[in-house]
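Removed from the display is one protein chain of the complex; every other protein chain stays in position.
Up next is subunit A:
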């Protein structure tokens, strides 16, 4: 025996999970959606994503430095926020806007509350809400390669045109970067589910509510499942650990409430 014996309180073994592992797994889980975005929107998507991620990481670094706290870049949570925000943005958004959105997301959405774990809302959503309020036009221009295309949801709402469900599921539709391919999102989500890093109750309750709700009001429920940001919102936003409930019942209720909101907004 070389050193003094270590004395700490029980338990003396811990699971292999860490915040870092969880956050980087979320990053991995978002990669299919990122690839889908790049596939459909080409280099444009990549630049928007990079702008948002760099903004998020940079501001996280600066804030932690100012507050004299440990550098938390490596825990991956800023990357997650940057990615999530980027996936809610339209591909045509100016890069500085994406960058700025991330700064607001981390700055206002997370750091002002004291950093990781303290935020009452999902930081990415704070960023998105801010951008929508400040730059409504930029945020709702869904142009790809100069050709403006309405999103399936607005087509449905305004003109009653339903997009082919298969297209919605696989991708190739107008909308934000992350909305394009439901299958990419589901793929990433299954990875998290497999790792045990995500609650399935919230998304199930939310998606189920939207399905039943839209069906009850005579709309095509399948269409609503795969259209718009529902998948992204249900699978990756509503399940944000920090801002969602910890009890099982709480998660059902939370998912139900979120689903109802979607139904009300859409119909």
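Quick note on the criterion: contacts are C-beta pairs under 8 Å (C-beta built on N, C-alpha and C of every residue); 3 or more make two chains touch, one makes a residue touch a chain; residues count from 1.
Here is the rule we go by: contacts and distances are computed from a predicted model.
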{"item": "Chain not displayed: protein name in its UniProt record (\"4Fe-4S binding domain-containing protein\", \"Molybdopterin converting factor small subunit\", \"Ion-translocating oxidoreductase complex subunit C\" or \"ABC transporter permease\")", "value": "\"Ion-translocating oxidoreductase complex subunit C\""}
{"item": "Absent-chain contact - pick from A:36, A:79 or A:116", "value": "A:116"}
{"item": "Residue of A:6, A:66, A:137 or A:264 touching the missing chain in the full complex", "value": "A:6"}
{"item": "Of A:181, A:209 or A:244, the one touching the omitted chain in the full complex", "value": "A:244"}
{"item": "Interface with the unshown chain - residue positions in subunit A", "value": "1-3, 5-15, 17-19, 21-22, 75, 114-118, 197, 199, 241-248"}
